[in-house]
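The full complex has more chains than appear here; those shown keep their coordinates.
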Amino acid sequence: MLFTDFGLDGPYTGQMKAVLHQMAPGIPIIDLFADAPVGNPKPSAYLLAAYAAWFAAGTVFLCVVDPGVGGTRPAIIVEADGRWYVGPGNGLFELVQRRARTTRSWDIDWKPEHLSASFHGRDLFAPVAAMLARGEPPPGRPHQDKSDRQADWPDDLGEIVYIDHFGNANDWLEGSPTPACRKTCRRGTDFGAREDVQRAAAEHVFLI
Amino acid sequence: MLFTDFGLDGPYTGQMKAVLHQMAPGIPIIDLFADAPVGNPKPSAYLLAAYAAWFAAGTVFLCVVDPGVGGTRPAIIVEADGRWYVGPGNGLFELVQRRARTTRSWDIDWKPEHLSASFHGRDLFAPVAAMLARGEPPPGRPHQDKSDRQADWPDDLGEIVYIDHFGNANDWLEGSPTPACRKTCRRGTDFGAREDVQRAAAEHVFLI
């Protein structure tokens, strides 16, 4: 499963898929989100946790919302309730880990021949996700501390983090919209285009 | 083939594909439309009929434009000229059936272990589409009456129901735009972005 802020139209998702098909032939690749909050791991973490639990154990999630690419944020693998996650250690997996009954994490120490400065999704995370999808052990060192966690983030985030194609907004408070958002959240088919919703709600939505 | 109003970016299409890959491994899944008129089965029915006839016999179409999800509209399977359709019985397949030489329909009586209130596409229609794609018989009871039909809908719909990525609008009058739409319909590459077209034409287009 792919979870990114890359968009589907452009070249980034396609390049990651090319790596996955080459390194893990025959294993289906599915787009879960390509429009996670851009460059914003915190709301993305709540969005990922809200959807990931539906999928079967053994599923591998390749997740890239990575504003710190090329910087010092670690590259990690997380196992939570039998599902696997690969991506930047910037809090993106915090809620998945916190809500899991059992979880482990690793710092990736596998290195590609060529690592671009800005596209670790293609060069680092996609190959590691392919290894996990092939059933190989995590290519990294187990975490001994909590340096990959974000203990100060709340258990639930009382803000809208995503507006879907239908104009429904979700604040991921376990499915219960706050009174403040109820009015604007479910206008449903009143909206002809998602863009209008995004524009109307932009001040409230992505500024977490 | 998938025909929905879900959009591709967000989580709904991905969850349906996960079900299909799991229940019908190795069978290709292709997006035909993810941007059918939102919540509007009537124009969607003309759009589907305009495109479905091109595909080979045996193709299974998983179609979800379903504003009445969770209500009383039936869940149906349609066979029309050798192609299979699964989705809500809200008229979405009316034009496909009407234009077919031979057609049959079934009320789905297969039930999933868990059926969510709002996502029958994932929980009900996708599993049934997977069964059909695997070559299994329709899991339902044959229709004895016409309760799944919409006899009052016209044979052709004299209105624009879809504007494509190029800014071309189509009224599905068997390919012949009305004079009124000819002027605005084929401005082609004059448009930088599809959104502008949607905005400009919104009053005329989706208000059927």
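Order of writing sets the chain letters: A and B. Residues in each chain are counted from 1.
In the analysis below, a contact is a pair of C-beta atoms (placed from the backbone, for glycine too) under 8 Å apart; a residue touches a chain by one contact, two chains touch by 3 or more.
Just so it is clear, the structure is predicted and the values come from calculations on it, not from any experiment.
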| item | value |
| --- | --- |
| Given 2 visible subunits, total identical subunits the whole complex contains | 3 |
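Quick note on the criterion: only the chains that are shown with their structure count from here on.
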| item | value |
| --- | --- |
| Magnitude of the superposing rotation for chain A and chain B (Cα, nearest 5°) | 120 |
| Distance from chain B to chain A - Cα centre to Cα centre, in angstrom | 30 |
| Chain B-touching residues of chain A, taken from the complex the two chains share | 1, 7-8, 28, 30-35, 51, 54-56, 59, 162, 164-166, 188-189, 191-195 |
| Residue ranges of chain B in contact with chain A within the complex | 5-15, 17-18, 21-22, 25, 38-40, 67, 195, 198-199, 202, 205-206 |
